[in-house]
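And then chain A:
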Amino acid sequence: QQQGGRLDIVVQPEPPSLMLGLVQNGPTQMVAGHIYEGLLRYDTELQPQPSLAESWEISEDGLTYTFNLQDDVVWHDGRPFSAEDVVFSADTFLRETHARLRVSLAYVESITAPDDNTVVFQLSEPFGPFINSFEAGTMPIVPKHIYEGTDYANNEMNATPIGTGPFKFEEWVKGSHIHLTANEDYYLEGKPYLDEVFFRVIPDAASRAVAFETGEVDVLPGGSIENWDVARLMEEDDVCSTGKGWEFLAPHSFMWMNNREGPTADPRFRQAVMYAMDREFVRDVVWNGFGKVATGPVSSRTNFYTDDVTDYSHDPEKAKALLDEMGYDGTPVRVLPLPYGETWQRWAEAVKQNLQEVGIEVEIDSADVAGWNQKTSEWDYDLAFTYLYQYGDPALGTARNYIESQIEKGSPWNNVEGYRNPELDAKWAEAAVTFDRDERQKLYTEIQQEIVEDAPVAWLLELEFPTLYDCSVQDLVTTAIGVNDGLRDTWIEQ
Partner candidate 1 sequence: MSETVLSIENLTLDLPKGADRAHAVHDLSFTLARGEVLCVVGESGSGKSMTANALMGLLPPAVKVSGGRAVFGGRDVLSLPEPERRALRGARIAMIFQEPMTALNPLLRIGEQIAEVFEAHNLHSPAERRARALALIEEVGLPDPQKIIRAYPFQLSGGQRQRAMIAMALALEPEILIADEPTTALDVTTQAQILDLIADIRQRHGMAVMFITHDFGVVAEIADRVIVMRYGEAVEAGPAREVLAEPRHDYTRRLLEAIPSNAVPRPERVTAAPALELRNLRKTYRTGGGWGRAAREVTAIDGISLSIAKGEVLGLVGESGSGKSTLGRAVVRLVDPDSGQILVGGEDMAALSPEALRRARRKVQMVFQDPYASLNPRSRILRSISDGPVAQGVPKQKAEARARELLEVVGLGADAADRYPHEFSGGQRQRIGIARALAMDPDLIIADEAVSALDVSIQAQVLDLLRDLRKRLGLSLLFITHDLRVAAQLCDRIAVMQKGRLVEIGPVDEVFLNPQDPYTRSLLAAVPGAEWADGGAARAEAV
Partner candidate 2 sequence: MAIASTVLGRLLKAAITLLAIVVLNFLLIHAAPGDPAAVMAGEAGAADEKFIAQLRERFGLDQPLHVQLWNYVSNILQLDLGYSYRQGAPVLDLILERLPATLLLTLTAFGISLLFGVAMGVAASARVGKLGDSAITGVALLFYATPLYWAALMAVLVFSVWLGWLPGFGYETVGADYTGLARVLDILKHLILPAATLGLFFMAVYTRMTRASMLEVAQMDFVKTARAKGLPDKVIRRRHILRNALLPVVTLAGLQAGQLVGGAVLTETVFAWPGIGRLMFESLEARDYNTLLGVFLISAAMVILFNIVTDLVYRLIDPRIGATR
C-alpha cells in the first residue's frame, strides 16, 4: 500500500527562506525543491527526465531547445500554470536573482512561448551543458502572477511560497520545523503518495543522530550528521542507506592554494603539498571510508572525467625533495578550514599534521561562515578548504575555478586561487561551446592532464554523503539530486 503517511526529514541548517527563485542554498533547495519545480529532473545517470516539461527536443545544431509542458498544471493557489510563467521565470526573474544560472543564460538569445504549452530557448552559440540547467535548483519556475512587476526580494508572498510541486507549504515554525502537505491537485495521478512532510530543524549534529535513533525523524539527508555516527547508525537494523542522489552536484573537495604570493606561489610547493597529504587516511578515518580520493579537477561522477593524470599518492619523501629543490625557508602557511562542523575541523588538523611531517610550518586559521567567505573572497589565506558542486558538466561546475576571466575578488565561487593559464583558458572556452561529445571529451582530457601537473589547488576527495533512512521508506532517492526533489515518488511501507 503506497498511499498516505508522514515523513520527517532533517534539514540543516534552517533555511533562510523558501523562495527558491531568490535563495538557492542547500537547505532551501531541499525543502523548496518539493514546492517549486524545474522543467526537467535528472536520473542518477544524469539523464534528463520529464518534470514540468513532458517532452523536449534539441535541434541538430544545438541552438534550439523546445519544451512541451504538462497539461493541467495549476499553481498551489489554484491559478493555472502556462508557458508564460516559464518565460517570465527564466527570462526576467532568474536573470536578475540567480547568479549561477546567469552563466548559462548568457548563451541564450531568446526565450519564447509560441503557445500556452510550449517554450523555446534560442541559443546564440551551442553550449554543451545547457541541457543540464533545468532542474528545480538551477531553474525553478516561479509564478508570474505573483511576482511580475513587484520587488521580488520584498514580496510578501515569499513567506508563503506558491509553486507547482507535489507538496504545498503549510506552516513554518521557526527554529523547529517546516510543514508541507500533499498537493491534491498535482498533475501526476496518484502522486505524491505521502500526506505530509516535516522538515525538522535540529541544530546539533549529535541530537540529529539521536532524533533518528529514537524514530523522531525518518530520514537523515547526506551530511546532516557526522560521519562517525553514519557508520555507527548504518550498522543498526532497519536503517537503510544510499550514496546516491549526489550525482548532479558531485561535491568535489580541494584546498585553494594562493597562487599569487608566499610559498604556495611556487608550483613545486603545491606539488609537495599534494604528495605530503595522506588522503586515504583522511577518507578512512575522518570520512569513515566514504568518498573517493580525487585525482584532479573533475569528479569521477561527472561527465568527461579522466583518470589518466599525474598520480599524487601519499609520498612524504617526494614532498621533502620538492621542498628542498625549491629551497623552502620554513615560512609558515595558514590553513583555513571549512566552518561546516567537526569533520572539516578534523580534516584540517590531519592536513596540518601531514604537512608538518614534511617540514612545512602550519597554523590553522579559524573563521565562521562569514569569516571564511570574507577571507577566501578577499584572497586572505594560504591554504583554504572548500568544495564545489560539479552540476554534471565541467563547463558548469569546474571551469569557473580555473579560468582567468573568473579571477575576481568578492566571491568565493570563482578562481579564488588565482591560477592563470591562457592556453588552457582557450581550451576551456572551446570545450564549453562544442556540441559534439567526443570532441569535448578530448579537450577535457587534455585540460585535466595539464592542470593536474600544475596543481593550482590541492584536490582532496570526491565527497560522499550517504543518506540514511528508515527501511520502511521507499523510493526515497530516485534522481541525481536525491531528497532535494525526490519526495514526489516516495512512499512508506505500512
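How these were chosen: all candidates are chains of the complex that A comes from, given by their letters.
Following the convention adopted for this analysis, a contact is a pair of C-beta atoms (placed from the backbone, for glycine too) under 8 Å apart; a residue touches a chain by one contact, two chains touch by 3 or more; residues count from 1.
Everything numeric here is computed off the predicted structure, so don't read it as measured data.
Of the numbered chains 1 or 2, all belong to the complex, but just one touches chain A: 2. If you check the complex, the residues on chain A that touch candidate 2 are 6, 8, 13-14, 16-17, 19, 23-26, 99-100, 102-103, 153-154, 158-159, 173-177, 179, 196, 198, 200-204, 206-207, 210-211, 213-214, 216, 367-375, 377, 389, 400, 408-414.
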